[in-house]
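For this depiction, one protein chain was excluded, whereas all remaining protein chains were kept in their positions.
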Amino acid sequence: MPSQTLTRAERQRILRTPGRHELAPERWMRLLRLRDLALGAGVPLLLAVLWQVACDAGWIDRRLYPSPLDIIRTAGDMWQRDTLWPDLLASLRRTGLGYVIGSAVGALFGVAMGLWRPIRAALDPLLNALYTVPKLALLPVFLTVFGFGELPVVALIAVTVFFFIWISTMSAMVAVPEGYREAGVTLNLSTWQMFRHVMLPAALPEIFVGLRIAAGVSVLILVGVEFVLGGNGLGHVIEQGRTTLVLGQTYVGIVVVALVGLVFSVVVQLIGRLLMPWSRAGSVMRQL
Amino acid sequence: MPSQTLTRAERQRILRTPGRHELAPERWMRLLRLRDLALGAGVPLLLAVLWQVACDAGWIDRRLYPSPLDIIRTAGDMWQRDTLWPDLLASLRRTGLGYVIGSAVGALFGVAMGLWRPIRAALDPLLNALYTVPKLALLPVFLTVFGFGELPVVALIAVTVFFFIWISTMSAMVAVPEGYREAGVTLNLSTWQMFRHVMLPAALPEIFVGLRIAAGVSVLILVGVEFVLGGNGLGHVIEQGRTTLVLGQTYVGIVVVALVGLVFSVVVQLIGRLLMPWSRAGSVMRQL
Amino acid sequence: GGGTPVAESTVAGSPCGAGGRSDPANRDAKRPVARCDKGLPGPRPLPQTVKLRFATAVKAEFIAPLLLAQSKGEFQKENLDVEIVVLPFADSVPQVLSGNLDGTTGSLEAGFFNAVNKDIDLTWVAGNFYPPDAADPAKAQTGLWARKSLFTDPAKPDLAQLKGKKLASNVGFTSSTTYPMAEAFKSNGISVNDVEIVKIPSADQVTALKNGAADMAWLVDPYWLPIANDSNYVLVATQPAGEPLGGFFFGPALVGEKRAAGVAFVRALVRTINTYLAGDYQSDPAAVQAIAETTGATAEAIKGTPSLVFDWEIRAGTTQREQDWFLQLGRVDYKTAIAESELVDRSFYTDAVEGR
Amino acid sequence: MTAAILAEGVRRDFGAVSGLGPLDLTIDDGEFVCVVGPSGCGKSTFLRIVAGILRPTAGEVTIATRGDGKVPLSMVFQDHGIYPWKTVEQNVRFALEVNGFGRAEARQRTDHWLGQLGLAEFRKAYPSTLSGGMRQRVGIARAFALDPEILLMDEPFAALDAQLRQVLQEELLGLWQRDRRTVVFVTHSLEEAILLGDRVVVMSARPGRVVRSTEVPFERPRAAAVRDSAAFADLKAQLWDCLRHEVDAYLATVSGGTDA
Partner (left out) sequence: MTAAILAEGVRRDFGAVSGLGPLDLTIDDGEFVCVVGPSGCGKSTFLRIVAGILRPTAGEVTIATRGDGKVPLSMVFQDHGIYPWKTVEQNVRFALEVNGFGRAEARQRTDHWLGQLGLAEFRKAYPSTLSGGMRQRVGIARAFALDPEILLMDEPFAALDAQLRQVLQEELLGLWQRDRRTVVFVTHSLEEAILLGDRVVVMSARPGRVVRSTEVPFERPRAAAVRDSAAFADLKAQLWDCLRHEVDAYLATVSGGTDA
């Protein structure tokens, strides 16, 4: 029957076969991880090489923008003269302390405001307004309250970080699907248990996004504060290089700050993964 | 039978009755909204009154920290002399433009990196490092690229906002439950349709948290940039008040900035609610 | 406001006269400052309008010559179209080099010397000002203020007692005030390295003094006002007399191919000083009003600090003296001082006042 | 006998939609009541009100417990109600621990019930790696392990294969008979309802009211053979008619609109 044949010819074939991932999952994962690493390191390297070439070719004025090799050289010099290490340490101490304090208080407010509407209603407009108050403009207040030395610097970082964690945590708490809470109600959970076993884990992924954002913010604000306050730290290194036009020093400072931010962010993400083993369970597609 | 009686006496009674919300939902919602408003306005007002009292009583040095009434008076003066309005407008224009551009580009990167792992792998370390580069330290680069005038200011705001939206969007995309994608696969969605109808709406709530955070950030960075650049704007008002010791002006600037931030944040949240009508559908508990 | 003797006598026929010049080596506090008559030297408009762009870190009274020259049309008379952008000195240097700016304003901070050392063409072509009572610590003014209680005899403060104390500063010893401070310390037998720098922005230094965060601070206008009459603080060092520590810097174009425009620019500045900013200009309400308008400050705030002595001339040896201290303190990244001839070009203002 | 659950004029509106009509129902202490009714009629809503998750819009539910169990009430949710951030084991054990069971007992009960429900092998698995039926079994294990005085079950066996369903029905009956727990069991299977319940309650279409409440006349323990009896078929037919009437009414009302 011709029509039958025709119909057969028209048939579409769809194949479902194992992909490379299914055929050799371990090898494929290793390959993927290698690819990721290569890409992640390759792109910045490529940019650095381009920059170097542009400098060598004279397209970029080397007096103003040192080349990557210049920066490495300067960094080596500074390292040998022991002028980078103490600043790095000072900055790490400040930002670490400020970050931890700010995150803790921010999470506290976020949780309280996320869980209880009256607290949210009472504090949301106020905190929203305070959020955008330029903290550096309030320096006199900080100096008066916290005296001098490390304390106002740490306080400024903590206050800034606070707002980011507050918003993330509060939003995350409010966004927890009600089903989880309802199940908790039938399990007779106390407020604390409900928080500990239901709200917190449900909100954790979003809170960690906030923590990651705030990690960067804490480094940024640290540098900003050190521009004007506290006579050492990476911000000071950058600022001093800038005002005295020792630009090599400035760019070394910038690169170190960027690396600190990168490491900080990676650490926060790793902690997140450790704390949320379930977040990758059952994921099949996402690996590709 | 005494034992039977005893058992009866031991019985616990649990009642499930309509709450105030169920008995008169509309009235109750109105009351709640009123309470929220009262709390939201009351707390800042209370703080202002306390501050005023402290100033009047001389606990706070009025020459350094003007009282709320002083600030209002100064604001009135400045308004009449037409010295506040143009700065406010200039700042709003800059921050609005920078925010929109930064958010758009950030969302673009966030989406691309959230959806395609190779892009994520390639750019994540680089952007993570750039995130914490103090943008103000790169002012010369911005000026060289964007010339003078509004452009570098807007660019600085846009670049800063970019990173926040990028992280939020990317995290939100990666966190979209796979089930949604799987359903989309069986519906033969194209990449664009999958994005438009599945990934974007699923990620929207988290993206809006990022947008809210970035709204504040854009105002903060605006003020920071105007401290050093651009002879007008609210940051200039604050800084000029500080450098000329007209502290009333500084505090007026700070208060106006705070209000701008508050309004900005509220607007972003309202837009979010409009765009996500489903987010409140079916919610029963959350109203209380 | 205060005042300073002014060189008189204008030689008839010359665009300004002998009063427009003084011996660069003369740093006498009572030295007459260079001045011409009002409205002189007269404009000599360029054949074609030249656009120039200059940077200033802030719009404040001390930059009034530039601001008023623009607002009063003095640049226009020279057929110059000058745009003023607000930018810190350090940030403006790259822009001068790349041609985005024709010149900038600032003081002799370490960055200037480092820049020139790196072959960045920047030339100091005109001075700016000095405080009227410079070198007279009895008069409250810009200078190093210290807590009185630090000294055994506050009437005759011995700076040696500041050893180990905290100095509030926004940049540390890289600014132009390093030189007067260092000289003051040296004459009391201590070094600036003997004090501890506490980094605090200028606007917050008084707060720092008050809450004990710092023991002393170099307070510039107008930050010393709140403690001017406070018996707890004493002024222990001031800017040197008769010696501007900064001013106007030209990029390569203005020194080279656009030299005529450079001279016209300086001529307009000089004329502005002579016309509006000579002597105790703050007693002239119109001048105060003009400054208030261009800086955005209130008239009262301007009158709160005394009239400055605007001086377009560059004293001999200023660059050497600054560099000496920066070299000694290691604040510049080279070892031997750059010669004044590579840093300074006085020909612009001499040409301006001599009508060339 | 005393009432364990006494619902009087219970209504629940969701905005303009009334989800549960005025419902009056008395459930005796120790009674096993099966609830059937058209989809969307308010069965889950009723259970949620009894469980204290929702409040009624009007009316009142009085719950009386003997106080001889650690947990007064617990519920098996239609959509499982388990936590994705806890492993199978943690989901069960944590519920026990927060309800006053000691560590050892909690562990022992968890092990027991995971075993009964065929989940022992998956104790360390996260719910996202389980099949639908396995997830439902976790919810069932949790409720059974808690051994509540009143057990609310919302279509608990819907996602289970016929065999497992039978096994669990027997487990449930064993549990119920041992301590005479009160059970409210929502199901869509009339057979299941008749096989398990002391009484079958038929609800009307939304907003659900009780349209019929029938005692099941079969002796316990009921053998599977009961299914083949004429009385069983008869009862089932009656309930079926009653229910069909409701469903037809429902479909007639709601399917209107643009479709003929």
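All chains are identified by letter, namely A, B, C and D, in their written order; residue positions are counted from 1 within each chain.
Note that in this section a residue touches a chain if its C-beta (ideal position, glycine included) is under 8 Å from a C-beta of that chain, and two chains touch if they have at least 3 such contacts.
As the structure is a prediction and not an experimental result, all values here were calculated from the model.
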Task: Where the missing chain makes contact, among the chains that are shown - done: A, B, D
- [ ] Quickly run down the residues of chain B that touch the omitted chain.
- [x] 179-180, 182-183, 185-190, 193, 197-198, 201-202, 204, 276-278, 281-283
Task: In chain A, positions touching the absent partner - done: 7-8, 10-19, 21-23, 284
Open item on the list: Please output the residues of chain D touching the missing chain, sorted low to high.
Closed with: 14, 17, 36-40, 44-45, 78-79, 111-112, 114-123, 129-134, 137, 155, 158-165, 167, 188-190, 240, 243-244, 246-248, 250-251, 253-259
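Keep in mind that, in the parts below, only the chains that are shown with their structure count from here on.
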Open item on the list: For chain A versus chain D, what separation do you get between their C-alpha means, in angstrom?
Closed with: 46
Task: Whole-Å separation of chain centres (CA-atom averages), chain A against chain B - done: 18
Task: Rounded Å distance, chain A centre to chain C centre (Cα mean) - done: 44
Open item on the list: Can you pull out the residues of chain D that are in contact with at least two other chains?
Closed with: 52, 72-73
Task: Interface hub residues of chain C, defined as touching at least two other chains - done: 88, 91, 94, 98, 203, 207
